[in-house]
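With one protein chain removed, the remaining protein chains of the complex are shown where they sit.
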Amino acid sequence: MGVIEEEFTNITDLVLADLEKEMLPIGSHGLCLVYSTHTTACIRLLEDESLLRKDMHDFFERLAPSHCLYRHDDIEHRDVPPDERRNGYSHLRAMLMNHQEIIPIVNGVLDLGKWQKIFYVECDPNPPYRSDRYFGVKIMMDTQQPHGWIF
Amino acid sequence: MGVIEEEFTNITDLVLADLEKEMLPIGSHGLCLVYSTHTTACIRLLEDESLLRKDMHDFFERLAPSHCLYRHDDIEHRDVPPDERRNGYSHLRAMLMNHQEIIPIVNGVLDLGKWQKIFYVECDPNPPYRSDRYFGVKIMMDTQQPHGWIF
Partner (left out) sequence: MGVIEEEFTNITDLVLADLEKEMLPIGSHGLCLVYSTHTTACIRLLEDESLLRKDMHDFFERLAPSHCLYRHDDIEHRDVPPDERRNGYSHLRAMLMNHQEIIPIVNGVLDLGKWQKIFYVECDPNPPYRSDRYFGVKIMMDTQQPHGWIF
């Protein structure tokens, strides 16, 4: 997929493609886990709206500014190479989000709301850009239909 | 259930009623996923204490104030009707919480802690109140008992 240069990447279609390949029969239910194996990258259900993404960027800059000093970036006091990434702020942001989303599968399709899209959120997006980022999709099937409550 | 007029709604009894209907036999184990299909509503395990709910309200007002300007609410620059909800702050709050909670089922009952109640958290509670909010409950059963660690 190339190199991640953005904070927010809509991966809904990739996950749907995975599900389609499984060719789940009508009437099959289950769970779909979408997960990141990185400490500074998260999976989130978000609306896909470009102005909102800028709000989210600003929000996290306010909560955990990228230009502040963090002890984690005091490279001399850690047993790491001198060119180690300065990403203390990325860890703090990732701690507030989650590394997985679990979406139910109902009758063979993801039970996502109208505005819910699956996003890969890169909390450490500065150059040098990464070409080694990964997320996984794990499906668990059974026959039990979810029950819904309407307020 | 009528109209949501509150930020915090304790839905524990609704979920328990779902589980009871399943009449799970003693010795059955599994997972119970409680999930929201809205981008601005979350599911959280919280203590049911009215003063704490006010603390939580104030906390989120401080983190993502409802009266501030957000780009997402710049309706003229978006392809939406002019009466679109102004809920940029709601999206930011929801991003910090989660759209699901997964609670283990042990011997046919939810393994909730003494103070853990399941809450539907409405991040966009302003009028006009919504009558279209939804949450789902998905049960996955197996026979494997959880293992617990006491500190």
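Every chain is named by a letter (A and B) in the order it is written, and numbering of its residues begins at 1.
The criterion applied here is as follows: contacts are C-beta pairs under 8 Å (C-beta built on N, C-alpha and C of every residue); 3 or more make two chains touch, one makes a residue touch a chain.
Just so it is clear, the structure is predicted and the values come from calculations on it, not from any experiment.
The chain omitted from view is touched by exactly one of A:Y70, A:W115 or A:W149, namely A:Y70.
Even with one chain removed from view, chain A keeps its contact list with that chain: residues 1-4, 9, 11, 14, 18, 21, 31, 33, 35-39, 63-64, 70-72, 74, 77-78, 88, 91-92, 95-96, 98-100, 102, 120, 130-141. For chain B, the residues touching the chain absent from view are 29-31, 44-47, 49, 51-52, 54-56, 59, 63, 96-98, 101-104, 111-116, 140, 142, 144, 146-151.
FYI, only the chains that are shown with their structure count from here on.
In this assembly, the C-alpha centroid of chain A lies 19 Å from the C-alpha centroid of chain B.
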